[in-house]
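Could you have a look at this structure, given as structure tokens, before my questions?
All protein chains of the complex are present and in place, except for one that has been dropped.
By letter and in written order, the chains are A and B; residue numbering begins at 1 in each of them.
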Amino acid sequence: MTRGEPSTVPALRAHPGGRRLIWLIVVLTLLGTLIGLLALGLQPRTSRLLQGKPAPPFEITAVNGDFVGQKFSLANLRGDVVVLNIWASWCVECMREAAVLEQAWRAYRERGVWFIGVDYLDTDTAGLAYLKRFGITYPNGPDIGSRIYQDYHATGVPETFFIDREGIVQHVQIGPIGQAQLYALLDRLLTKDSP
Amino acid sequence: MMAADLGYVALSLAFVLAISSAVAAWWGERRRAIELILSARNSVLAVAGLLTFAIALELYLLLSSDFRVMYVAQVTNRAMPAFFKLTALWGGQAGSLLFWSWLMSLFAAAAVSGSWRRAQILIPKVIVVTQLTLAFFLSLISGVWALAASPLRAIGLAESASLMAEMETLTPFYQLGFTPADGSGLNPLLRHWGMIIHPPLLYLGFVGFVIPFAFAVAALSTRQTSDVWIRVIRRWTLVAWLFLSMGLLVGMWWAYGVLGWGGYWGWDPVENAALMPWLTGTAFLHSVVIQERRGMFKVWNVVLIMITYSLVIFGTFLTRSGVVSSVHAFAQSGVGPLFLGFVAATFIASVILLFERLDSLRSEHMLDSLMSREAIFLLNNLLFLAIFFVTFWGTIFPVISELLAGQKAIVGPPFFNQVNGPLFALLVLTMGIAPLMPWRRTSLGKLGRLVLWPSVAGLITTLGLLAIPSLRQFAVLPSTQLHMVPVTIFYGLLVFVVVVIGQEFWRGIHARRRTTGETWLRALLNLIGHNRRRYGGYLVHLGVVMIALGVIGTNFFKVETQRNLSKGASFTITSPLTGSYTLTYEGLNLHATAEDVRRTAATLRIAQEGRFVGLIQPSQDFFIPQQQAITVPAMRHSLAEDLYIILAGWEDDGTTATFKVYIEPLVNWLWIGGLVLVLGTAVAVWPARLEEHRTALAARASGQPVAMESS
Partner (left out) sequence: MQVFGEIFQRLTRLTLFLTLVYALGGLPALALAQEPSLDDINRVAKQLSCPTCAGINVADCPTETCAQWRAKIGELLAEGKTDQEILEYFAARYGDHVLQMPPTRGVFLSIWVVPVLAILAGLGLLGYLVRRWTGASAAMVASVTSNEELQDEYLKRVEQELSMWRE
């Protein structure tokens, strides 16, 4: 033990409690932060939490139909109801709702509803083939950098976001949507906000 | 339904007993009431008995295909062979948690009764720690948390309440309201003997590390921080490490032989979760030697075992043989938050305890010099911790980046290899130097004499490989490779380590022969017999060198190609080591290998350097109940390399087929090195003779190593 003595720094011997307490606090704070971050980060974040909140901004460049090359963003669609549908060509569930979405687009287009398709993780060839196969005419564009998918916290495809005229997400549909539900939702959004 | 109900009762009883045993031990110690401690010990034994009974019941249920029990329906089906039904015990979450708890209870019972005399003063706290850990695991599988659902709902936490309510289904004895006609069966990928013994080995390793932690906490809280606890846990730690190493190696072997991507380690979260406690545990194994010998690094050792324990708990959750593909799966059931809470609580409690008891952990000696084994061990510890940190950071990075930057991240093997690769290389260097470094201090001259021959051998290797092309061929080094220089340096390093180990054996044998006049073999055997830990350790290091060889071969010199062949067509793939293989596709055939499995096998002719050497049959197995196809790689092994072939697909009943072909240089040295490592650890663990104890004690008293005098 005698040889161990000099190894303790004088300051530590003078205020053993104080110095140690500070260290303890530092270590516990670091640990607490790490654990807190993990606890928060491990929470599955789902797009559902967006309901009732302002929609995150998005922008796509359309690749299909009459809209080729046109840019669509949340900002320039403000004032209209926006149905943002995230899909992919390899997604079987998406195919089930493709026709329903296209039909609704034709039915509601004149009433101030924009359907926007966001193509997630597809190659251009596959995406275009899908759009052609289902005869989709509303603007669709690739999700560059997977930004939209991430900003909307999507957890898979298809997911559809119903954004009202004020830019608030009113409904998040996880998985394909049926015609009756879709029309009811649109009617609600249109009547609710009509001036 | 009797068996399932009984099992449920056994689990609940075990849970209550584990808690009461912890409480009794705690009180018994405070009140110095030996009856309470005795009753706590008996409870520990009773818990082990109850869990053994529960395991027997679960096995009976699995074997009798009682699909009303949800777990049985989840992991087995009628068509499965009986053997796989039994091993399905650890094929899913509930079963593997039960299995873990059972092992834990056995280990606790063995530790408590085994050390009853040697470390009586520590026993009560050991009981507290092991039984509380066990109680936590039992709480997960006995449905206790479901009781928390209604209070939680009452205070408005509906989401947490439903998570807790779901916990009821995590009981391995949970009964469905109906009896399904058949179960869904085990994941076909797990129907392999590698996957059958991998989880038990891993769990034995995990559970084993709980014991040293329990003793560390007991030593701290009773202020008995002399070396009693270190001596008691020595064997436990080695055994735990042995099992964990075996678990990792078998896991790699399984991945290589079954997953069919020509690799054995993918740095995915599940693998990392098993590797991390191994890294900190290995660091502990080394630095604890210094505490034994020199009474130093006491705080550090306690910190290491605390981290290892937390990682073991975390790893148990992530590596349970379910299908957790990412860390994000952690929170998707109530189990994740409970685990995180438990890890956080135990870690913070241990940190506070450590700070409380810092005084009792004062070092008995100072570091005399940087030129000492102590200093090299410090460096070794730093490297292990660095690799651990990189692995930890890479594993949690996706969570952090999504939380703080809203950016998805996938951290693949290149990151880990890039950062950990050089660190591992440095570790090999310290592994070579450490045995040469005497305790306390040495002079450069002395060290120089010891390092001379190994360094010369290493240098000759590196320079020789760089200078002479035909040598390069021998060492799997195609001259065009850009990364040749670092690899030649690494080869030199490996040779350095091997010569050091050889030199150590030589010095020992030589000294024995000089003093006793024994024969060479006798001297070697006696040398190992009298210093099991030291020479067992050298064997382990030799194993590590072989493993490193395999890692280098497969990481840097793997050759692969993908080919689309029509029947009768052939192609050639050139090995960096043994010349070229010509493969000719002969055709496809379909047959049944088990009641529920249909195998499509392709036949290929192999010619090496133009000479026919045999047929090989890569195939795909289709599992009818799961409607799942898995590829079955075919391999041709040799010490130099494996020829590894996967049937990737086929068209038109096999008129054409697609193959992925790999040449895996030196891969078998991984497994051979693994065996040597296991052998070395076994030598080190083997119970020592009395006289060795005495030598060790004498050495400790004089502060000198047990080593033979150097010439």
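Heads up, the rule we're going with is that a contact is a pair of C-beta atoms (placed from the backbone, for glycine too) under 8 Å apart; a residue touches a chain by one contact, two chains touch by 3 or more.
Predicted model only: the values in this text are computed from it and were never measured.
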{"item": "Hidden partner chain, touching residue among B:110, B:382 or B:484", "value": "B:382"}
{"item": "Residue in contact with the excluded chain [from B:30, B:118 or B:408]", "value": "B:408"}
{"item": "Residue, one of B:419, B:524 or B:607, that touches the chain absent here", "value": "B:419"}
{"item": "Touching the absent chain when the full complex is considered, from B:266, B:529 or B:587", "value": "B:266"}
{"item": "Where the missing chain touches chain B, by residue", "value": "261, 266, 268-269, 296, 325-326, 363, 366-371, 375, 378-379, 382, 385-386, 389-390, 393-394, 397, 401, 404-405, 407-415, 418-419, 441, 443-445, 560-564"}
{"item": "Interface with the undisplayed chain - residues on chain A", "value": "3, 6-7, 9, 59, 61, 63, 69, 71, 88-90, 121-126, 128, 142, 144-147, 150"}
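Assume only the chains that are shown with their structure count from here on.
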{"item": "Of all residues in chain B, those that touch chain A in their complex", "value": "327-328, 330-332, 336-337, 340, 343-344, 347-348, 351-352, 355, 358-359, 362-366, 396, 399-400, 402-403, 406-408"}
{"item": "In the complex, chain A residues that touch chain B", "value": "1, 3-4, 6-8, 16, 20, 23-24, 27-28, 31-32, 35, 37-45, 146, 150-151"}
